[in-house]
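One chain of protein is taken out of this complex; the other chains stay put.
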Amino acid sequence: MNYFEFFSMIPEISLLAVFVVIFIFDLVATGRYRRIFHALVCLLMLGHIYVCIESGDKEVTLFGGMYYSNSMIAFVKAMLVFGSSLVVLQAHRWLRSTHALAKQGEFYVLLLSTLIGMFFMLSARHFLLFFIGMELASLPLACLVAFDKYRHHSAEAGIKYVLTSMFASAIMLYGISFLYGTIGTLYFEDMAQGLSGTTMQIFALVMFFAGLGFKISLVPFHLWTADSYQGAPTVVTAYLSVISKGAAVFTLFVILTKVFAPMTAQWQMMIYAVTVASITIANLFAIKQNNMKRFMAFSSISQAGYIMLAVISGTAQGMSAMVFYILVYIMANMAVFGIIETLQHNVEGGELTREHCNGLYKTNPQLTLLMTLALFSLGGIPPFAGFFSKFFVFMSAFDAGFLVLVFIALINTVISLYYYLLIVKAMYITPNDNPIAKVKCDMYTRISLCACLLGIVLLGICSFVYIGIDNFAF
Amino acid sequence: MNILNLFVAIPLAMLFALWISRNTKQIRTVMVTGSTLLLSLSVYLTIDFIAQRNAGVTAAQLYTDSWSWYPALNICYSIGVDGISVAMILLSSIIVFTGTFASWNIKPHTKDFFLWYVLLSLGVYGFFITTDMFAMFMFYETALIPMYLLIGVWGSGKKEYSAMKLTLMLMGGSAFLLMGILGIYYGSGATTMNIHEIAALSNIPTEMQYIFFPLTFIGFGVLGALFPFHTWSPDGHASAPTSVSMLHAGVLMKLGGYGCFRIAMYLLPQAANDLAWIFIILTTISVVYGALSAISQTDLKYINAYSSVSHCGLVLFALLMMTRTSCTGAILQMLSHGLMTALFFALIGMIYGRTHTRDIRQMQGLMKIMPFLSVGYVIAGLANLGLPGFSGFIAEMTIFVGSFMVDDTFHRTVTIIACTSIVITAVYILRVVGKILYGEPCNEEHKRLTDATWDERFTVICLIICVAGLGIAPMWVSDLINNGVGDIITILRP
Amino acid sequence: MTIPAQFYLILAAVLFFIGVFGFFTRRNLISLLISTELMLNAVDINFAVFNAYSHPEHLEGFFFTMFGIGIAAAETAVAIAIIINVFRNAKSIHIKNLLDLKH
Amino acid sequence: MDFTILILALPLLSFLILGLAGMKMPHKWAGAIGTLSLTLVTILSYCAAALYFGAGRNAEGIFAPITPYNHTWLPLGGTLSIDMGILIDPISVMMLIVISTVSLMVHIYSLGYMKGERGFQRYYAFLSLFTFSMLGLVVATNIFQMYVFWELVGVSSYLLIGFYYTKPAAIAASKKAFIVTRFADLFFLIGILLYGYYTETFSFTPGETLLMSAGAVLPIALALMFVGGAGKSAMFPLHIWLPDAMEGPTPVSALIHAATMVVAGVYLVARMFPLFIDYAPEVLHIVAYVGAFTSLYAAIVACVQTDIKRVLAFSTISQIAFMMVALGVCTSSNPHYGGLGYMASMFHLFTHAMFKGLLFLGAGAIIHAVHSNEKSQMGGLRKYMPVTHLTFLVACLAIAGIPPFSGFFSKDEILAACYDYSPMMGVFMSIVAAMTAFYMFRLYYLIFWGKSHYEEQLSLYSAGKSTHKPHKPHEAPLCMTAPLVILATITTVAGFIPFGNFISSNGEAYHIHINPAVATVSILLALAGIALATVMYIRGNSKLTTAINKALGIFIEAAYNRFYMDELWLFVTKKIIFNCISRPIAWFDRHVIDATMDMMATITQKCGNIVRPMQSGNVQSYSVWFLSGALLLALMLIFFT
Partner (left out) sequence: MEMSTNLLIFSGLALLMAAAAIAAVTTSRIMRAVTYLLFVLFGTAGLYFMLHYTFLGAVQIIVYAGGIVVLFIFAALLIGKGIIDVTHTSKLRYLAGVLASMSGLAIALYLIVNTTFITDKFTTDGVPMTVVGSALMGTAKHNYVLTFEVLSILLLACMVGAIMIARKK
């Protein structure tokens, strides 16, 4: 009974400490202390990035193999904390609004608890821990989606999210139960030996995958995505689309390569089908969208499909390509959401549509430029980071022999470029007599947007990040 | 310090300087300084390159250098030039330089226009100096995407549609291309992305070549206006602002031909030999079809765009003939077409800027109103139809002589068919010249128009000098190219 | 001689898909929640049965069931909170009032 | 002979000066620069001729060709390259003299003719350009250089025909001239390509072995080259551009479309003559037949035209056809009399350049005086323009082949050669020669004799029936008449040049023998033609004329319309190429190929609409998709692995 093992889980324990500090601060702080609340949270989280990276130099296996961490996982955790910090930075203005101000503390607490859940999900080497981590990552998120209590859309998004989530976890658990039934253990390293690819196991695999597919929002498990993204507060949408998705993808990769290694042929085929469907169908939806958040929802589904190209290879190269893709994706998506968040305060009804963006260039040239770069990055246009991440993802899938899949994905990039350009067109070209007035960003948002800009421009050209990731892979 | 890096560094510095510049004057200063620097640098490069060759340096590539970039994926930032690239860099510099003057009074958002413009040229330079497939592809796409905004924001007519079509078609092409590049990389054992090392390995299995050659060739061919993937060209050119048309037709379309030669044919020689006939047929169609289409157009830019289809088709056609002479001719044609088309588009832009119409039925007698521009147009037209003394002639003749060296009926026949384009070209050029320049001015409003301003004159004269210079003294540049072509041809025709 | 494990599994499967059926066809949110409870409950049975019949050496299924019950409770709490909020906003928990976000 | 480079450099220089700075100069300066440089060129050409022929024959008894300059201009790989250089041999020297003389005359003449015209400087610039190109063409050391200058000549012709660029007819004519010759040049080019590939050189004198190996292809190559030549020299059916080309200023017609450029085709065949005669005699025969037909055709058409420049144009076509025939009837059997045609052709080229130049310049003076090209506006001009009248008469006599004028000698040799080839050809060409005399004198009488149009108009005006006071025709100024007189002099005496001493098919000298039978017949026929013309036209249109017109009504109508050749060409170009090929292709491009690309986009958009119901907003149907998707995936995996 070595309870000191708890203290070896540095990222989780420190994050928990942050969680507790914030929780208590929320309870006790009043008046002027509350004003520094946001800054405090941001600082703590940024500090936590350092802790995560510091913890990454050693490999730890704890609790009888239930918990495992290495440099790659630590890096991914740091990445997630970084992304969450961006989210929190961008949330400042929204949290100042009357409805949200009273719930400021809850927002941080819920956000951090989901982050803790993701950490455990990433480090889990046992399906029970994985499942609890996943639930910890989704249930408070449901509360966040429904955070704007007085907005019908937020509530609707929340209920759709939570119901689908419960449905998905039930299906996933059903799958896991059969895995347990046929193998007799739920420890990842032991499971691989017991797997033989029987029909039942294939069924269980698909059921399990459906649950994670829900989190990553892959077609056909994606239908909640657009509705929830649209209804949720923008910062939460951002969080959903990058952090939650990133953690789930990484976990999926680990489980597929660790647990389902004997069934590689099967899951590759499964992911093949899902990838093609995700990219294509999401693109078809995206070209028809007008609401920006909804549009980004479909864009994120399509991006998830591209990430699957790295997953399908199941190689070390694929892993580094995937992590790099997620990192770049965080940067670009956070930039877009940051801008959406900034702009929608100036829009009647609070729902930013593409028409609102018309002629934005005249009034907000800098935001427009950043938005353009971010969209180009998402579309895979050099010299922005998105090009590199996409290229590497294609390379890894090509390396694994999925030529036709790569080709389909490539053709789809053209479609995706089309809808990204639609927005660029709206901002630059479409004339508009009353564009959104000049928007002044607060300092926090500005910091986060600058970080995103740096990431978009430099992550690809400066190769050290990728090289670092590549050193950690497997 | 490798001089080639400056070709990337200067545009980067220009981007930065533009970013911080505050008014039009500063922007113009930055642009003129930068483009002049680039031009002088490329002139220096050309001279130095020739001097080194004359001094007996026989390495295939000069100024080579390589920095590891993504070591795990064997991606390097490798640079190096041979005669072909030097010629292309020179061409790009000339066009960028003159394009700056052609867009002297661009409005609105002058700064952003030049930002994207410089980004485009950055891509072009990068493509020509690098020898690593990844870096080439990166620069290639970097050069493509600014087109969208340049056409969409500063263009005219149905610019949004055209810009979108152009971008999507070219990006569709690069989707094919990316497949091809990955195929080449993995086909050659995934050990290097450097094209010369891959060529030296020459270990790509023939069956793989059969798959990836068409992909790569079509990928680049889309940009080279290969039939039937050329339809972005007329719309795109028609909508683009002057300097963008210049840069696009003058340089960007050359990336296609260059890429076809440098990557598709060089790295996949067996497939290139075996499958060339398919593409020869397509390019022959391009050549004649483009020219015939041009005859019945009424929009000046459409005429020129179809003419570009025809001429660029000739480039690919000549490359596929795979004789040393024809390939030299192809590169010459790239240079020549680049300069001539830039000149043409510059003039069309200037005329359009005054008359506000490009419909040849609505213009007449411009010779009396704007003699300078009209004379320039006649010269451009004559150059375009291959008048000796201008660059078009030497390029076409080299191509035809070179193509005729392939001794079989099929190649002979298509060469003769392609030759007919010189007659058709004359038809549409003279048709336009006769319709819009000659005669009495028909439109009262046109009579009040003025002739070219100093910046326009400068642009036109620079380009005419280049076109004539290449046409009168072709030998040095032909030698320059011939050396570079030789290495590739020895692989193609062992 | 004991009851064959398959009987339990079949029962669990039936319960699970009755839950699925309910989830697909009911028209108010609380009924949907009830259906998911049925599904989760069926899964719990599966785990317990597999532990008891197939792998009694360790208590993995046992604990999975136990934690599963806990999680189900948490899920229900969150879901009911949101349902109450929906009711406050829309004055209804009928699914047809939740179609604002679509296409 | 190093100075010969100046012959090329001077006109080029004057072109550049006039072209770049001309617009800033006063007219006088521009004219002076152009004329001065041409004077120098002429002097140099005569010097070159004197030195070349004065140096005498070499040991083999021929004038050896000299190549003072030959530099690679554009290497084309292998042994092929385009060289630029100067080749001095008898025919190029002869051409130098012809070109520089006529060009000089035209330069001087234009000082008066073009005086005060808008674009005077431009005119001289183009003249210089043309002279440069034409000189470059004749001194070409290889077939490709010839092609280069051939194209340049074409473009200068284009520019000069379209000199009056505000006149629609001029624009159309210039375009037509360029495109038709360009079309012919296509064949020339292909011929060159074939020639170059098989002989491995572009030079005129490839090695014997290579020639033997190229044996089978050589006739084809030479035939294709002849097509190019036929285009430039306006052989049927590529002649259609030449009559229209008269829309240019008349001196230009004199220089380009009568004396020099149009004989480039003849020169080309003459240049390649050694190859023709040895390797492709059958092609030569084709040349002869084409020439013979063209000469007849053009002569018939010339008989009925009313525009004096058109008459001259068709007469030019006819005369050039004579030269072609002369070349075509050569055989390799006998060194001299087999090659008589060659000499005769060159001789005729020389004399024709002089008298046709003279005719055109005279016509120019007349047009200058009456401000019209139509014969109906003329008549009775001999009183008003005595110098023009006399020189014109000399030229008419020369072209009709009346001794002692030069035309007689050259044409007689041609006829002799034709009779040698076959009596049929001889008779045929003699008839054409008679027709030549007829239509030239028809022209002469209608211009200078008969009722004066001016007087008629004047009487109408004084009678008050016309409000328009006619313009009195007057003699041209000295700078215009002087060239007429000079050319008339040359025309008169040139026949006595011992041409065979300088130029012959194999380079050896021989004396021209007048064949008395042929000479008599031709003189008689010429006189008959003149007599007929005299009867019919000396007093304007006589009764006989009317009767003949009536008898041959349709035929004359057809001839007047040039046997509808232009309409045929127009049909082919406008209706077939433009409307049936180009337009459909342009349509196809927009509506099929482009539409396919657009359709791909539309289909994608449509698919977007099709999948839309999937996102119904109902969380239950989402779950149905969810489960069905999962089940389908499971089934797929189960069945396919």
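Here the chain labels run A, B, C and D in written order, and each chain numbers its own residues starting at 1.
To be clear about the criterion, contacts are C-beta pairs under 8 Å (C-beta built on N, C-alpha and C of every residue); 3 or more make two chains touch, one makes a residue touch a chain.
Given the structure is predicted, the values throughout are model-derived calculations rather than measurements.
Asks: Quick one: jot down which shown chains the absent chain touches.
Replies: The chain that is not shown touches these displayed chains: A, C, D.
Asks: Among the options A:70, A:182 or A:290, which residue touches the chain absent from this view?
Replies: A:182
Asks: Where the complex has a chain not shown, which of A:97, A:198, A:366 or A:471 is the residue touching it?
Replies: Counting the whole complex, the residue in contact with the absent chain is A:198.
Asks: Touching the hidden chain in the full complex, which residues of subunit C are there? Just list them.
Replies: Within subunit C, the residues touching the omitted chain are 1-11, 13-22, 24-28, 30-31, 33-35, 37-38, 41, 44-45, 48-50, 52-56, 58-60, 62-63, 65-67, 69-78, 80-85, 87, 93, 96.
Asks: May I ask you to list the residues on subunit D that touch the chain which is not drawn?
Replies: Looking at subunit D, the ones touching the missing chain are residues 618, 620-621, 624, 627-628, 631, 634-635.
Asks: Considering the entire assembly, which residues of subunit A contact the chain that has been omitted?
Replies: 1-3, 5-6, 16, 62-67, 102-103, 106, 109-110, 113-114, 116-117, 120, 126, 128-129, 132-133, 135-136, 139-140, 142-144, 146-147, 149, 158, 178, 181-182, 184, 187, 198-200, 203
Methods note: only the chains that are shown with their structure count from here on.
Asks: Of the pairs A-B and C-D, which shows more C-beta pairs in contact?
Replies: Contact tally favours A-B.
Asks: Using CA atom averages as chain centres, what separation in Å is found between subunit C and subunit D?
Replies: Centre-to-centre distance between subunit C and subunit D: 97 Å.
Asks: Distance-wise, how many Å sit between the C-alpha centres of subunit A and subunit C, to the nearest whole number?
Replies: 26
Asks: For subunit A and subunit D, what's the span in angstrom between their mean Cα positions?
Replies: Chain centroid spacing, subunit A to subunit D, equals 78 Å.
Asks: For subunit A, which residues are shared contacts with two or more other chains?
Replies: Counting only residues that touch two or more other chains, subunit A contributes 159-160, 163, 167, 171, 226-227, 288, 418.
Asks: Note the residues in subunit B that touch 2 or more other chains, in rising order.
Replies: In subunit B, the residues touching two or more other chains are 168.
Asks: All pairs of touching chains?
Replies: The set of touching chain pairs is A-B, A-C, A-D, B-D, C-D.
Asks: Can you check the complex and tell me which residues of subunit C touch subunit D?
Replies: Going through subunit C, the ones touching subunit D are 20, 23-26, 32, 95, 98-103.
Asks: Given the complex with subunit B, which residues does subunit A contribute to the contact?
Replies: Its residues touching subunit B are 317, 320, 361, 365, 372, 376, 381-383, 387, 391-392, 394-395, 398-399, 403, 406-407, 410-411, 413-414, 417-418, 421, 424-425, 428-430, 463, 466-467, 470.
Asks: Over in the complex, which subunit D residues touch subunit A? Could you list them?
Replies: The touching residues are 601, 604-605, 607-612, 614-615, 617, 619, 621-623, 625-630, 633-634, 636-638, 640-641.
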